[in-house]
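For reference, the structure I am asking about is given below.
Missing here: one protein chain of the complex. Every other protein chain is in place.
We just call them A, B and C in the order they show up, numbering each chain from 1.
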Amino acid sequence: MSNKLALVTGVGPGTGLSIVKRLVHGGYDVAMIARSDERLRDFQKSIPGASAWAVDVTDADQFAITLDQIHGQLGAPELVIHNAVGGVFGNFLTIDPAVLQRNFQTNVMAFLQLARHVSPAMIEAGKGAIIASGNTSALRGKSNFAGFAPTKAAQRILAESMARELGPKGIHVAYLVIDAVIDLDWTRKMRPDAPDDFFIKPEDIAEEIWHLAHQPKGAWSFNAEIRPSKETW
Amino acid sequence: MSNKLALVTGVGPGTGLSIVKRLVHGGYDVAMIARSDERLRDFQKSIPGASAWAVDVTDADQFAITLDQIHGQLGAPELVIHNAVGGVFGNFLTIDPAVLQRNFQTNVMAFLQLARHVSPAMIEAGKGAIIASGNTSALRGKSNFAGFAPTKAAQRILAESMARELGPKGIHVAYLVIDAVIDLDWTRKMRPDAPDDFFIKPEDIAEEIWHLAHQPKGAWSFNAEIRPSKETW
Amino acid sequence: MSNKLALVTGVGPGTGLSIVKRLVHGGYDVAMIARSDERLRDFQKSIPGASAWAVDVTDADQFAITLDQIHGQLGAPELVIHNAVGGVFGNFLTIDPAVLQRNFQTNVMAFLQLARHVSPAMIEAGKGAIIASGNTSALRGKSNFAGFAPTKAAQRILAESMARELGPKGIHVAYLVIDAVIDLDWTRKMRPDAPDDFFIKPEDIAEEIWHLAHQPKGAWSFNAEIRPSKETW
Partner (left out) sequence: MSNKLALVTGVGPGTGLSIVKRLVHGGYDVAMIARSDERLRDFQKSIPGASAWAVDVTDADQFAITLDQIHGQLGAPELVIHNAVGGVFGNFLTIDPAVLQRNFQTNVMAFLQLARHVSPAMIEAGKGAIIASGNTSALRGKSNFAGFAPTKAAQRILAESMARELGPKGIHVAYLVIDAVIDLDWTRKMRPDAPDDFFIKPEDIAEEIWHLAHQPKGAWSFNAEIRPSKETW
């Protein structure tokens, strides 16, 4: 008797890894997707049930091959988390337009490709969940987020469009806005004086995603948001 | 050693009762507030730890007395759910303006009074949660909801204002939009042909409220929403 | 041949007066409503076509009498601006709850009464416009706006509900969010060092209201917003 399968993109040492651990803890096997093969293999060694699938999700051909391989070897995932994200700071004059384009590939086109790949099996099964992790840029365009916010807004609206199509077919699509700075090595270095409770913990994000993924069919959230108690909003 | 205390307004046989049961199941004693003394006493008999406090929350003087009595006998609640709600159908020409006024008393003024009563102890303790149950009328004014939607919008914005004040003090305020017809005797009678999965179950609402009330301090939701998979939105 | 009639509530020396002047300039007779009889009479002296109708709009009985008198003497207004507003600063713990109640009377109940009074004639004529002036509090509950924002949110949603009812009947309802500090004597005193372009000018608000009131039937705005170029948002 095998575990259920989950698929997570953007598995780095922060949020992605916490999501993987939470899902494994909850009884899932997890196909981990990220660009760094080395890092994924490290995670694979230490997490039973987690498998490494290195690929650049913006490379549609390679991504398709990888998704096919996962399906061939592990079957159809019941739960898919699109956590891969491309970001950048800068206003519309200072960014390189190519960055906005690239972020669109990661945040939107890869999400679309992923959802198109996994949803037919979910539709046939009449169940499944697809969740994207987002942030406040999905709702608001601050000056310095010109190369990023448009793609997160597009991602949220794409997810909403999926949710309306898939909901009646039994598949839960949710969008989690993380309104906080995530507690990671690099964000700590950027804000060395910020107190611990300024940051949101990857484990807490993972727990909320777990919750969303397992809401009963009669009470699903599409929009969800989390922020630390100390966050100003 | 005593249980933690929760306080729930609007405890009728539907959502309110389900919330009470969920909280008792989770280890709370619950002070139940509603107008019908008889009904509350019935609930009290069958639910250990749940106590009946009959009062009309729109009667500010009586409500104050009741809140004082609860505090005196049971102590300060750590969790407060404002589930009392006044509603009506009709457009702005067909409603009786007095109904909009009355709904404002129930949905907003009573909520304000309640929050003002319970939050000082929460602030002192540095913890606590205040949750209001709402619906899509809080976000949108359809023609036939003129006597109701304005008061739910006011309630949501009041909750948001509380959340911003209380969050940094360790108290979690959340607003749950229930985007569905709740599965109750009277709603079933109004839609005799609707399938089971058209309705949202009171137990599922209660479970989501439980989740919100117990999110870790580093990852709180203010806005939350739930709807059945089959809901059109 | 007589001018068309407009009715404006909340006619003080700031926004209200500017609206009156703009409407008179555009060929309307204007029934001015505010509490201060003396002030209205001064305005009446200097503005041909503007008439003084002193009444407290939160006094439903007196307000009804005044609306009847206006109708009896001047006929049915084609354009109605609800500019009367009650506000206060303070968080939900520091405000007097009675103030929230009073602001609800001014911002919501008086608006409802006004719309119910004027819309039957508009419906019969198949045309007319009802506009409320609001601000960002209608969309957002900051901590220090607990006694005010809920009532503006309620007002906006009530207007939206009216718009959906009246639009198909040929009557235009719009809600103008003024996202700025208005240039008035008392706001200047509160911010003596703010540059001129920090403030929004009452004449500019009046001009936008004029625009909204005269959009062609095929292209109406419900939500509208204005802010100075320098405003941070």
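Rule of thumb we're sticking to: a residue touches a chain if its C-beta (ideal position, glycine included) is under 8 Å from a C-beta of that chain, and two chains touch if they have at least 3 such contacts.
From a predicted model like this one, the values you see are computed outputs, not experimental measurements.
Asker: Tell me the shown chains the invisible chain touches, ordered by label.
Answerer: A, C
Asker: Can you tell me which of C:35, C:71, C:116 or C:227 touches the chain that was removed from the display?
Answerer: Only one listed residue reaches the unshown chain, and that is C:227.
Asker: Tell me which residue among A:141, A:170 or A:216 touches the hidden chain in the full complex.
Answerer: A:141
Asker: Which listed residue, A:34, A:108 or A:212, touches the chain dropped from view?
Answerer: Selected residue, touching the omitted chain: A:108.
Asker: Among A:159, A:182, A:209 or A:226, exactly one should touch the missing chain; which is it?
Answerer: A:159
Asker: In the complete complex, which positions of chain A touch the hidden chain?
Answerer: 60, 91-93, 97, 100-101, 104, 108-109, 112-113, 115-116, 119-120, 137, 140-143, 145-146, 149-165
Asker: What does the interface between chain C and the hidden chain look like in terms of residue numbers?
Answerer: The list for chain C reads 164, 167-168, 170, 172, 197, 199-201, 204-205, 207-208, 211, 215-231, 233.
The criterion applied here is as follows: only the chains that are shown with their structure count from here on.
Asker: Give, as an integer number of Å, the spacing between the C-alpha centres of chain B and chain A.
Answerer: The separation of the two C-alpha centroids amounts to 32 Å.
Asker: Between chain A and chain C, what is the gap in Å from one C-alpha centre to the other?
Answerer: Computed value for the inter-centroid distance: 46 Å.
Asker: Which positions in chain C touch two or more other chains at once?
Answerer: Residues of chain C never touch two or more of the other chains.
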